[in-house]
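Of the protein chains in this complex, all but one are displayed in their positions.
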Amino acid sequence: MASTFGHLFRITTWGESHGGGVGVVVDGCPPRLKLSAADIQPDLDRRRPGQSKIVTPRKESDTVHIVSGISENGLTLGTPISMWVRNEDQRSEAYNEMKDKFRPSHADFTYFAKYGIRAWQGGGRASARETVGRVAAGAIAKKILREKFGVEVLAYVKQVQKIIGAVNPETVKLKEVESNIVRCPDAQAAAKMIRLIEKMRAEGNTVGGIIEGVAHGVPAGWGEPVFDKLEADLAKAMLSLPACKGFESGDGFGGILLTGREHNDLIRAKAGKVFTTTNRSGGIQGGISNGETVSFRTAFKPVATVMHEQDTVDESFHNTTLKGRGRHDPCVLPRAVPMVEAMTALVLVDHALRQRAQCG
Amino acid sequence: MASTFGHLFRITTWGESHGGGVGVVVDGCPPRLKLSAADIQPDLDRRRPGQSKIVTPRKESDTVHIVSGISENGLTLGTPISMWVRNEDQRSEAYNEMKDKFRPSHADFTYFAKYGIRAWQGGGRASARETVGRVAAGAIAKKILREKFGVEVLAYVKQVQKIIGAVNPETVKLKEVESNIVRCPDAQAAAKMIRLIEKMRAEGNTVGGIIEGVAHGVPAGWGEPVFDKLEADLAKAMLSLPACKGFESGDGFGGILLTGREHNDLIRAKAGKVFTTTNRSGGIQGGISNGETVSFRTAFKPVATVMHEQDTVDESFHNTTLKGRGRHDPCVLPRAVPMVEAMTALVLVDHALRQRAQCG
Amino acid sequence: MASTFGHLFRITTWGESHGGGVGVVVDGCPPRLKLSAADIQPDLDRRRPGQSKIVTPRKESDTVHIVSGISENGLTLGTPISMWVRNEDQRSEAYNEMKDKFRPSHADFTYFAKYGIRAWQGGGRASARETVGRVAAGAIAKKILREKFGVEVLAYVKQVQKIIGAVNPETVKLKEVESNIVRCPDAQAAAKMIRLIEKMRAEGNTVGGIIEGVAHGVPAGWGEPVFDKLEADLAKAMLSLPACKGFESGDGFGGILLTGREHNDLIRAKAGKVFTTTNRSGGIQGGISNGETVSFRTAFKPVATVMHEQDTVDESFHNTTLKGRGRHDPCVLPRAVPMVEAMTALVLVDHALRQRAQCG
Partner (left out) sequence: MASTFGHLFRITTWGESHGGGVGVVVDGCPPRLKLSAADIQPDLDRRRPGQSKIVTPRKESDTVHIVSGISENGLTLGTPISMWVRNEDQRSEAYNEMKDKFRPSHADFTYFAKYGIRAWQGGGRASARETVGRVAAGAIAKKILREKFGVEVLAYVKQVQKIIGAVNPETVKLKEVESNIVRCPDAQAAAKMIRLIEKMRAEGNTVGGIIEGVAHGVPAGWGEPVFDKLEADLAKAMLSLPACKGFESGDGFGGILLTGREHNDLIRAKAGKVFTTTNRSGGIQGGISNGETVSFRTAFKPVATVMHEQDTVDESFHNTTLKGRGRHDPCVLPRAVPMVEAMTALVLVDHALRQRAQCG
């Protein structure tokens, strides 16, 4: 069940980094939505390797094929939409040494411990390549949210190691995010981030950082008590992404330095519309959206593959060392931005449908 | 579906802060486990109001009644275990003013926006009282983990506002946690925390903080790629708790300040046993446990109910003010510790059973 | 997970025939529905032991207590509705001999084989007493279907052993069903059925039969391809009832004697409304309702408890014999009618909400 996500808008991803490809089945999509590859490819291109000098140079066109679920005149049928992306640039030889050595802080050892077997080429299912299916499905979710519910989902790089961008989550636009290759809307910070990532690559080292996600236009009332709170489902969605190690909603960890009097978002009404004068809650109270901008932050650890010899063990549990080879990202954040957007949109569209189901 | 949690060890909670009581149905519990109220009451007592001078003085005995699922000789039957706790000390009058005003940063407005109706007395389903069922179910999960899998789950207060305790997650023991009323194993920090909380209560104000959760003895191999990663399920579990606004696994947000070379947990083997020389991953890699101590941190915001007049609106969406009344916690953390343990145990036992199902 | 049923309108039942009681948690109920015990008790009374001379004389008032989920002015809150019925008339001594003997064609042996333990008094969880929770939840589902969707769910006894009632599924009314104690709307057949059941009781023997279920007013479009077809979910719902061993939708097994030309339901339209000239499909085509009356039949086997010595084995797997004792139904059908209605309503309301979610 672990490769399926969502209750009403439900996706099932499949595929390894090496093998026939990766894909996703989207079930529960509302019918009669205009949909073609052109709606999906742009987000895949934002996730694609080789898109800029600061990501892995691995060459994958990542062209999406929609294999089912669309009528001859380009409308969703309401039945499962199957999408498939071929694996193209596989160089197993780069992974030969990993055949019987576990890469530190990768999932090699844990998959082996769990299953007694692992796809050693490229990380198998733990590879970020698995997220192709999520991003493709997320593009559909974003389209539904935009067209049917007036909701715009967006993510951007907020921080790379110690470099922090100044971004206003209430007003940030896609155009600003896409204005540079690191996807940080603060141009000055972006320039520094890019330099840092290039330096890291040159040193065979890696860095992590923070991606902020926002959703503009979410109406009050999405999210379900008590276990499927909006922020609970967002947290799960984010922590299910490769390399993600932290999630905070609204003020999150920072909020604990304030007292209750300081932290509360006071409520006002104007012309019959309720709003809060601050948004420390990140648009969610009691697990349900309150009509303000939904915002959260996620921590992505530095990429585990470094081009330096590191201590590890082999499959016979003997001590050895391993040095990263192959073509890797010195920082996952630029490519993780569309992944964060996709997972956000998948959570939101599912809750939009759930709200419509129960409350009409 | 939102009041049900878990796939194989599955709980369903019910009940509001005011009304006949609160409870839980536990489905999928392994049969022939010795179980009685004595296994469950201690954790309910740790969660109970009125347990110390720094929590709400509301008087609830929170006595658990096991109504089904146990044989006459005290063994689990494998069928649903229904548990029920009566509501005793309800003073609706304390909530009269809230009948048509929304408390800021509470779920009053969002429930109203979602359902068009709300249980205004005491927060209804959004009340921390709902967690009675989780803690009761969690006590069973903890017992199974301890007796059948050798896993010990523990949580403790790590930080209250700016006061940080020094605690070693690898070695911390329940006895240390329970050695003071704030549940911080660092006695000096605990004393400061207690003073701060008392000061806050005197000022009609509140504070938040951080609870750290650990699980000792988790074998390598628990957690499922790709959506039901162990840390994804833990994140959801935590963010589903009232007032929780953040989750980080292992180093989490702090880890992004390191480079990959610094952050990686190197692997060694000794006498056929694999281990890592550091544990920045918090015992989880690729979403699967690696045999090290599972550890994570959660942020709980300051309690929203403050004894001061604050701006808000009424149910007719007119501007007004509201001042907190009644008996409330100046800080939820001491009582949230058993909630964090419960949710951790529920996630782990579910994954233990899932691992047994798929991999034997 | 096996004690939970439904996706959006979701129920979880708990409780054994002996012990503190039986109950149900209903999650996902639409908010602001007027609801009180008076809506639920009538169906429980139709299910109740001791209601007539042809059912078990066991005395249970089966009074429902709604413990959560209702506002002070009697409206559903949208949160879980917990309902509870006390066990009253328990005479464990009647079951003493069963303590270590398995009743033939009961679930005694299979529960023991599965769990290594069983609640020997009264069949434990396999007892028809478990259906109290279903019937209570079903009463809510029926009310929603009636008030919000104009759908009327009804069941009746169609056949007892060889005695077949003549009933028109298109026009049958509750009043006719309730006009006699066996719940067969054909008065003449009903009289014969009652005589047969009384004879069976006198002989310490039992009989089974067929219950027909219908739903009037189901709009076209409910049911989901491909696994959650309306008739697939109805089949599961029925076969999950104690003693139910068969299900057929529309013509079912009888339909196979016809050719395609004879069997097809021809389609006509009149004043913009589509209908079929026959209804051999039972209102369902391709798993989706077509706007005609939904109708199906279910087979209930003769009650396994007979007052005669029968071959069996004990818990040590030695051959022995066992004679039924205690107060039992000579025929479950009269009491199973509200169970069939409840399960039908639960399936339909779930699909009503699912249809609203996906297709608006």
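Each chain gets a letter, A, B and C, in the order it is written, and its residues are counted from 1.
FYI, a contact is a pair of C-beta atoms (placed from the backbone, for glycine too) under 8 Å apart; a residue touches a chain by one contact, two chains touch by 3 or more.
Since the structure is predicted, the reported quantities are computational estimates derived from the model, not experimental observations.
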Residue, one of B:His7, B:Lys245, B:Arg280 or B:Arg297, that touches the chain absent here: B:His7
Residue among A:Arg103, A:Arg118, A:Lys245 or A:His263 that touches the chain left out of view: A:Arg118
Of C:His65, C:Arg86, C:Lys236 or C:Arg325, the one touching the omitted chain in the full complex: C:Lys236
Those residues of subunit B which, in the complete complex, touch the missing chain: 7-8, 28-31, 78-79, 225, 353-354, 356-360
Those residues of subunit A which, in the complete complex, touch the missing chain: 1-4, 7-8, 10, 12-16, 19-23, 25, 27-28, 31-32, 65-72, 75-82, 114-119, 121, 124-125
Interface with the undisplayed chain - residues on subunit C: 1-5, 7, 13, 102, 104-107, 109-111, 113-116, 125-126, 130, 159, 161-162, 200, 205-210, 219-229, 231-240, 242, 245-253, 255-269, 272-274, 276-277, 280-282, 284-291, 299-306, 308, 310-313, 317-319, 355, 359
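Here is the rule we go by: only the chains that are shown with their structure count from here on.
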Inter-copy rotation, subunit A to subunit C, in degrees (Cα atoms; steps of 5): 180
Inter-chain pair with the most contacting C-beta pairs: A-B
Chain copies touching (subunit A, subunit B) - same or different residues, decided at half shared: same
Intercentroid distance (Cα basis), subunit C paired with subunit A, Å: 45
Distance from the mean Cα position of subunit B to that of subunit A, given in whole angstrom: 26
Of all residues in subunit C, the ones touching two or more other chains: 7-8, 28, 31, 78-79
